[in-house]
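Missing here is one protein chain; the remaining ones are kept as they sit in the complex.
Residue numbering begins at 1 within each chain, and the chains themselves are lettered A and B in the order written.
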Amino acid sequence: MLLFTLRRVLFGIVLFVIVSFTTMWLLSFSFDSIIGSKLGAAANVDSIAAMKADLGLDRPVPVLYVEWLNNLVHGDLGSSFFTGQPVIEALPSRLAVTLSIVGPALIISAIVAIVLGTLAATRGGAVDKAAQGLMLTGYLIPNLLIAIVLVVVFAVNLQWLPATGYTPLSEDPGKWLQSITLPVIAMAFGGAANMANQVRGTMIDELRKDYIRTLRTRGVPMRAIIIRHALRNAAGPALTVFGLTFITLFGAALFIEQVFALPGFGTYSFNVALQGDFPVLMGLTAWGVGLTIGVNLLIDVANGWLNPKARQY
Amino acid sequence: MNTPLLEAKGLKVAYPVKGFRKPPVEIVHGVDFTIRRGETLGIVGESGSGKTTIGRAILGLAPISGGTLTYDGHDLASMNAQQRRKLSREIQVVFQDPYSSLNPSLTIGATLAEPLIVQGWDKAKATRRVLDLLDRVGLPKNAAQRLPREFSGGQRQRVAIARALAPGPRLIVCDEPVSALDLSTQATVMDLFIEIQRETGVAYLFVSHDLAVVRHISHRVGVVYAGDIVEQGRTGDVTVTPQHPYTQRLLLAAPIADPGLQAQRRTERRELRAAQEHLSATEASSASRPDAA
Partner (left out) sequence: MATEITSDVVTSALPASAEENEVRRNAFQRLLRDPQAVITGSIILVFIVLGLLANVIPAHGPNEVVLSATNAPPGTEGYPLGADATGRDILSRLLHSINTAMVAGIIGAGIALIIGMTLGLIGGYFDRFRTPVEWGATIIQTFPGLLLLIVLMPLTGGDYRWTMAIFGVLLTPGIYRIVRNQTVGVSRELYVDAARVSGVTDFRILGRHILSVVRGPVIVATTFLFGSAIGTQAGLAFLGVGSKEIPSFGSMISDGFRNLYIAPSQYIWPAVALGVLNGAFVLFGNALRDTFEGARPKAEKIEATAVVEGFAADDVADSGQLVQVRDLGIAYRSPGGHLNEVVRGVDLEIRMGETLGLVGESGSGKTQTAFGVLGVLPAEAIVTRGSVRLEGRELLGMSQADLNRLRGSSIAYIPQEPMANLDPVYTVGRQLVEGIMASTQVSKAAAKERALELLGRVGIPDPARTFGAYPHEISGGMAQRVLIAGAIAPKPKLLIADEPTTALDVTVQADILDLLRDLQAEMGMGIILVTHNFGVVADICDRLAVMQQGEIVESGTTVEVFANPQHSYTKMLLNSILDEETIRTDPPMAAAGAREGAR
C-alpha cells in the first residue's frame, strides 16, 4: 500500500512537470504582446526586446522553466509584473474564497447524490422516476443560469440573502454562511445531478450481481446487503466521479464568482489574464494543476484502500 | 508425402507483462507435436494449462517465444504479418463461443464472404460459394440474409464452421468448438466435423477439456498439463490406458453417465489418488534425504 501510494505520488510529480511546462511553452508565444501591454504607449520593437532581456524572458523556454521550477521548490513563484506583489502571497487568500464555495458544494452534492442515487436504485418505480426527473433537471440547466435565477429570486426580489460580496469566515461566521449560501446551491445542483446518476447506475449494476443473490440466500437482511455490500462496491466508481466533479466545480466556480462578485480565484485569474501578467499566470497554473493532481492522487489512494485488487499495482 | 502438415519442436509461448522490466510470462514451455494431412490431433487439458494458447500460436494470435513451428515447410514463427496473411487460406479456426465469434451487426452472408473477398474473389463467385457453404453445413440458403441473433448456438457454430471452410483450408484449429453447446447439439456438430474431414481431407487441431469429445474425434491425442504435453499418442492408447499420472487422474475424474459404472470409477479414482499421494510422499521423503541424489 505504501509502495502504491509512493508510485502514485511520483506519477503526479511527473504529470505536474509536463503540464506546467506545456503551459509555459504555450504562453511563451505571447511574451511580445504581454510586454507590449506592460509598456503601453512606449512599446516598439527595440523597447520590447530590451524589456524582454531585462526580465530574462529572451532565454529559451526550458531554461526559464528549470529556473521557475527551482524557485518553486524554494517557495518562490516570482512577483507580479504589474503590482510587484510576490505571487506566493497573492494567491492563498483568493483560493480560500474559491475553496469555501467549492468544498461545501462538493460535500452537499455527494451526500445528495448518494442518498438520491441509492434510493432510486433500490426502490425503483415512482421513486426512481422522480429521482431521475430531478437529475435531468440538474443536467439541463447550466449552473450559470441557476446562479442568475437564484440572485434574481432570493437576493433581488425577496432580499433574503446578499446578492454579492464575501465575508471571510474568520471575520463573521454568520455573514460568511450567508455569502456562500447562494453560490453553493447554484453549484451543488449540477454536481449532485451528475453524481447521483452515476451512483444510481453503479448501484443497479451491483444489485444485479450474483453475490447479492447468494447473500440473500444466507438470510442477510436486504438493508445490510445494500449498505454493506452494494454501496461499498459502488464506492470505487463513485469516487472517481467525485474527483472529476471537484475539477468541474472548480471550473464552474469561475463563472459563479463573477455572478456573485466573490473575490476568488476565478475573478482574479480573469483580471490577471487580461493583463497577461506572466509570473502570476504561472502561479495560477501551478495551483490549478497541483490541486487537480492532488485530488486525483487522493482518489487513487482511496480507491486502493477501498478495492483490495487495485492495491497490487 | 510423409512430411507432416504441421510440426512443432520445442514450441514456447510467452506473453509480455505490463510494467517496466518485468520478465514475460511463459504459458507454453516447449512442446513437440505433429499433425499429418487429414488427421485430427486432439489436445486435452484443464483451464490454464495452455491448451488454447497452443492453438492461438498456430493461428498467429499468440507470440511464439522459442522453438520452431513448421507448416508445410514454412516456419510460422519467423513470418511477418504479410506472409502470414498469405497463409490465411490454409489455416483456419472455429472458436468456442458461438455468440462472440460472429459479428452481431453483419449478416451471415457478409461474415462468410469476408475471407473470400480479402483473398480477391469477385462478388458473384463469392456469393455462389457462400450458398454452397451454407448447404454444406446444413443451413438453409436464406440464412445468408439473416443476422446472427436469429440463430441458436448450434446453428451459429455451423456458420463458424462454414466460415472456416470458405477459403478451402488444409488445417482448422478447433478451440473447444462444442463446449458451449447443449448435449444434443454437441453430438450433431461433432458429426458434422467428422463428415467434413472425410470429404475434404482437412486436418484438425482439436482443443477440448472434455476427454469424451476428444476421444470421439481424434486420431491422436496430446495431454497438456501446466504448459507441457505430458503424454501423447494414439487415441485408444492415451484415453483408455493412460501412462502419465495426470492423464490417469483426468480419465477417472470424468464421470460416466451410468450410475453403476460411475460408482465403480469413483472407487478406482479414490484408489488411484491414495496410491499417487503415497508415491509423491515417498518421493518427497527420499528426495529430502541427502544421499538420495
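Assume a contact is a pair of C-beta atoms (placed from the backbone, for glycine too) under 8 Å apart; a residue touches a chain by one contact, two chains touch by 3 or more.
Treat the numbers as computed from the prediction; the structure is a model and nothing was measured.
In the complete complex, the hidden chain is touched by one of B:His74, B:His244 or B:Arg266, namely B:Arg266. Across A:Leu207, A:Leu239, A:Leu262 or A:Ile299, the residue that sits in touch with the chain not pictured is A:Leu207.
Take chain B: the residues that touch the chain left off the picture are 1, 5, 36-40, 46-47, 59-61, 84-89, 91-93, 95-97, 100-103, 105-106, 111, 114-115, 118-119, 138-140, 142-143, 146-147, 149-155, 158, 160, 163, 165-170, 182-188, 190-192, 194, 197-203, 209-213, 215-219, 235-236, 239-240, 249-250, 252-262, 266, 269. Residues touching the missing chain, restricted to chain A, are 15-16, 18-19, 22-23, 26-27, 29-30, 33-34, 120-125, 128, 136, 139-142, 144-145, 148, 152, 156, 200-201, 204-205, 207-222, 224, 228-229, 232-233, 247-248, 250-252, 254-255, 258-259, 265-266, 269-270, 273-274, 276, 281, 284-285, 288-289, 291-293, 296, 306-309 (touch as defined at the top).
As a working rule, only the chains that are shown with their structure count from here on.
Note: centroid distance chain A to chain B, computed from Cα atoms, is 54 Å.
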